[in-house]
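As you look at this complex, bear in mind that one protein chain is not there, while each of the others sits in place.
Here the chain labels run A, B and C in written order, and each chain numbers its own residues starting at 1.
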Amino acid sequence: MKSLSMKGSSRFAAGALIVGVPLLLALLGPLFAGEPGPRAASFTAGGGHWLGTDFVGRDVWRQVLLGGRSVVLVALAATVSAYLVALPMGLASALTHRTWLEELLMRPLDVLLAVPSLLLILLVAAVFTPGAVGLALLVALVNIPDAARIVRATAAEAAARPAVEALRMQGESWWRTAVGYVGRSAARTLAADAGVRFTGVLYLVATAAFLGVGVEPDASDWAVMVDRNRTGLFVQPWAVVVPALLIVALTMGGNLLVDSALEHRKKRRLT
Amino acid sequence: MRAAEGVRAAHVARARTARGGPGGLRHWLARRLLLGAAQTAAVVLLVFALTEALPGDAAVALAGDQPDPARIAAIRESMGLDRPAVERLADWATGLFRGDFGTSLASGRPVSTYIGDGFGPTLLLAALTVALLVPLGVGLGVLAARHEGKWPDRLVSSATLGLYAVPEFACGVLLITVFAIRLGWLPPTAVGYGTDLLAHPAALVLPVLVLLSRPVCTLARLVRAGMIDALASPYVAQARRYGIPGGRVRYAHALPSAVTPATQQLARTVDWLLSGVIVVEALFVIPGLGTVLINAVAERDLPVVQGLAVVFGVLTVVLNIGADLVARRFAPRGEVAA
Amino acid sequence: MNPTHDTHDTHNAYDRHDTPHPRFPGLRRRGFLAASGAAGFGALALSGCGASGPAAAPGGKGDGKPKRGGRLRAAFAGGGASETLDPHLSNLFADVARAKALFDKLADYGADLSAEPRLASGWESNGGLDRWQVSLRKAEFHDGKPVTAKDVLYSFRRIADPKKAFRAKASLEPIDLKASRAVDERTVEFVLKRPTAEFPNILAAFGAYIVPEGAEEFDAKPVGSGPFRFVSFAPGKYAVFQRNTAYWDGAPHLDELEIVIANEESARVNALLGGQVEYAHELNPTTGRAHEGKGQIEIVRLRNSAMQSFAMKTDRKPFDDKRVREAFFLIADRKELVDGALAGAGEIGNDLFGKGYEYYADGLPQREQDLDRAKSLLKKAGAEDLRVTLDTSPVAAGFTEAASIFRDQAAKAGVEVKVRTGSKDSYWQDILDGGTLCSYRSGAMPIEAHISQRLLTDSTTNATHWQHKDFDALYQQAQSTKDKKARAGVYQRMQRRLHAEGGFLVWGFADWILGTAPGVRGIETDAPANSLDWARFDKVWLA
Partner (left out) sequence: MNAGHMNAGHMSADHMYAGHMKAETSQPADGLRCVAEIEGLRVEVGGRAIVDGVDLRVRPGTVTALVGASGSGKTTTGLALLGEYPPGARVTGRVRAPEGLVGYVPQHPGAVLNPVRRVGALLWDIARTQLRRLPRSERREAARERVLRALTAAQLPEPDEVLRRYPHQLSGGQQQRVVLAQALLLGARVVVADEPTTGQDAVTKRHVVERLAALRRSGIAVVLLSHDLDVVRALADEVLVLRAGKVVESGPADRLWTAPRHPWTAELLAADGAAEPAAAGGPEGQVALSAGPFTARHGRRAVLRAPALTLRAGESLAVVGRSGSGKTTLARCLAGLHRDHDGTLLLDGAPLPRSVRARSREQLAAVQYVFQDARAAFDEHRPVLGQVARTAVRLRGLAPDAAAAEAEAGLAGLGLPADLVRRRPGALSGGELQRAALARALLARPRVLICDEITSGLDTVTRRGILDALVGLQRERAELCLVLITHDLDTAALTSRIAVLDGGETVEEGPTRRVLDEPRHPFTAALLGKETASVGTTPHAR
């Protein structure tokens, strides 16, 4: 038992450390970025730029400091807004006894589910040329069907328990039943799902950047940096390697955290 | 993550099965097919509306940096773009009922040749990927589950975690740099091979590896989670206590239930493979459907885009129905009657 | 770079020649006059066969004696499954490379973008410059039939078909094809709608290839007069050609040429590095830098291939004030733009198109950044605290980078530039009449063509809305001036005016970068993209 918990906590610590570095850089980096220096030639190393310069001659370290916020915020915002829509939809359709309402809420999502997500992003992005906010909303939109179905499925399981009927017998309000009990029972599964979804969202954002969607082509953004600087991979690898590692660390650390949280839950269930 | 995915797949399976209702298989299938047709129609409508809403049309795209208004008008007329959008869509849809996908705006060739030409390479890539994905993902998952908490498990778990976070393009660039450019073991691209990729199997290795990279992670983690649960289940304990050999217990008794949630995930991989294919085809110069799609969107070649939307929509629907059939067959329904 | 970018770069396929439509009845003269005396123009360059042709130039670089044989695979960005071998539909670089292999034009551009005879052995005009007689050299199509005047007229009439929208149609607009006729088997008389001193440019127009009379279908078995014969073609994938032993300009050294399509720049580089192709077209400056001098592959830079600029709408606020335009000229730090946006692969510009081309006004002083003067000019114009939106799009390499660099430079002069990124697929149409300031670029074309397409009142793509009757008159004057020196003088006057108060802030000229395998010889380096020797493979050999 002890060794188990040791393992769990060490995994938690590893996850926290791995996710902490990029997260701190992303959130605090812009505070330390300072004013832009004069532009140098592109893809040079040295000359006061300890990570060299990027494809338009900007200091890579400064770009690294600046570039996390948009990635993290877009991915976070997308995940959160996907859930903001998916949660009420999923909860409502799980708790309702009206079939038509459930159909009304869930059927349109089935349609959305059949559209290849990248195609949807490509098209919508081309129509609306979204900024960071738009991209976040778009990625959220792509994630809503799946998220709503998971919310509904998880919530439906909780809602089918006698505890919900007991709450109804007590005359509890919909809100308290839905959020206080059903939502809470589903919270862990959903948190785990959100972790995975966050990774998926990061991946989508990065791939969208690769396809030139939704972000300024010279934006200070880790995903964009990886894409735009990869032409200089052989001349000045840092401009690609550092942001790429940061993204990988972010997703890996996030997943480790989710894993250890689930491990924790499993352990609690066992004892 | 693994548990979440397992839970998710299981839930989706359950939710879908539940939706099938109490009716028989035929009733369920009819409902699903009807829904599938509606889904495909909706996808086509959505894609049409979006492509129509894109700034510029095929004529503008063709005119490129010489947007001479007179020339654009002439192109537009020759493409029939001067007719109302609804009329064009209706024409195209009636053609579709006769099995005619229409003709490309950009080249005047039938859309079916676009789809036919692109389908081969993409299907080959997808088939190879899935063919390798299943044994590899299941094998890794089982390996990790057998040694839960020990080094093989840690290795598999952290490798899949790390790999899962790497987007296809980064993975592709890395593999090409190492195996094709530095070591020279494999061709870096399939350039000039046309659609006859089978004649150049070496050129397929890297693209398939890139396509495999992410799905393998999900599958392995799902199988691992399912396998750990299954190995701890009472029915596996029963098989063990009745003297069934270890290998048989694992593969014949634990694995089937571990794989069921993964089936759903596999169906979702279609969507995934498509986005992967777009990137991989660009990186490795494979003239498949992804390339056709990107070009068609850029050229505003609506009939081609719509034709592809139909193909993707139908594929998604069919594969999901297939996965649901599997889940429906396996998922234990309702409580047991006493 | 990404696939979509790449595809789109190729859409701005370097230009064709749209000659303007203005009618100048007063200037029309009758009768034919021999075009004599003017070097590089007219009937002098009867260079004919092989060794004396412009393609012989690379021999001077010490590539050694050409060797026959082998197969060259060249990677280009392409257009996917919609590609065609119809030379009149040429739109992309890959189209041009394939068309060049199979077909010939009557004339083509030299290194300074002046027209050089190809299938035409010479041309001469009447005194009024509205009637031109073009004589054809002795050449054969791949099926053994001779190239005749009838083929020429058929080809031009096909291009001009009002029902079709071939790209070269507008270029041929000055020709009255109904009145034009075949004088004999190898002589065509072109009747023009107005005097056109630069008529040879029309013959060299983008896509003005000569096809056999009656040819309509090109994808199955195209027949041309070019250096290579057709073997096979798969749209969006590859095209294979074979040496035409009977080529009038000397048979190619290569036995076979294969043009393959790879839209991703990295894919082209990788294919080159991996030995899958011997020639990769259109590489990034960084790729060039990474591999230059490493010995693995050869990097070839074609200078002055693409004008890079910002276009100001001269009829709209704030750019309707020429002081504001000049201030913007002075804001640009051209070196920083070239280093940043082009990764150093290019030269700085002097707000004029066509550096190094025929008639270029290279006597004008190079403009430098002068923020103080810029500020004071803005102040005089009452445009302090100016705010401008700069439209750009990832439609061409370096656009967005240049836009953000310029934004930072303008900020130093107190001008707030807001960069707005638009859709790349409709960018060129969007900026034609929309906005006030935008990124702009142009491929190589004669300066005359640049003016006629973009700077006359009725130009079809006048992105700077430069509409001045006196400037139009100057152009008419040049087109009606038979004497080349005198004409050059008129072009100088026009360029001086553009330099002082024009709408194009031309900050640089990008190199066109190619990569070749080490054994590839005979690649002409003094050949801006769109010129004859660019993407030309009949003089290339494998060592």
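Heads up, the rule we're going with is that contacts are C-beta pairs under 8 Å (C-beta built on N, C-alpha and C of every residue); 3 or more make two chains touch, one makes a residue touch a chain.
Worth saying up front: this structure is predicted, and the values here are computed from it rather than measured.
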item: Among shown chains, those touching the left-out chain; value: A, B
item: Contact with the hidden chain (one of B:Gly80, B:Pro256 or B:Gly322); value: B:Pro256
item: For subunit B, the residues touching the chain missing from this view; value: 21-22, 233-245, 248, 252-253, 256-257, 260, 330, 332-334, 336-338
item: Absent-chain interface as seen on subunit A, which is shown; value: 1, 97, 161-163, 165-172, 181, 184-185
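The rule is simple: only the chains that are shown with their structure count from here on.
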item: Chain pair with the higher count of C-beta pairs in contact (A-C, B-C); value: B-C
item: Rounded Å distance, subunit B centre to subunit C centre (Cα mean); value: 42
item: Between subunit C and subunit A, distance of the C-alpha-averaged centres to the nearest whole Å; value: 46
item: Interface hub residues of subunit B, defined as touching at least two other chains; value: 54-55, 173, 294
item: Junction residues of subunit C - those touching two or more other chains; value: 2-4, 266, 422-423, 425
item: Footprint of subunit C on subunit A - complex, ascending; value: 36, 39-43, 55-57, 126, 129, 210-212, 216-218, 227, 230-235
item: Complex contacts: residues of subunit C adjacent to subunit B; value: 2-4, 7-8, 11-13, 15-16, 18, 73, 75, 79-84, 91, 162-165, 167, 169-170, 234-238, 258, 260-264, 266-268, 270-271, 273-274, 276-277, 422-423, 425-426, 428-430, 432, 442, 460-461
item: Residues of subunit A touching subunit B in the complex; value: 7, 110-111, 113-120, 122-124, 126-127, 149-150, 152-154, 156-157, 189, 192-193, 195-196, 199, 202-203, 206-207, 210-211, 226-227, 230, 233, 244, 247-248, 250-252, 255-256, 258-259, 262, 266
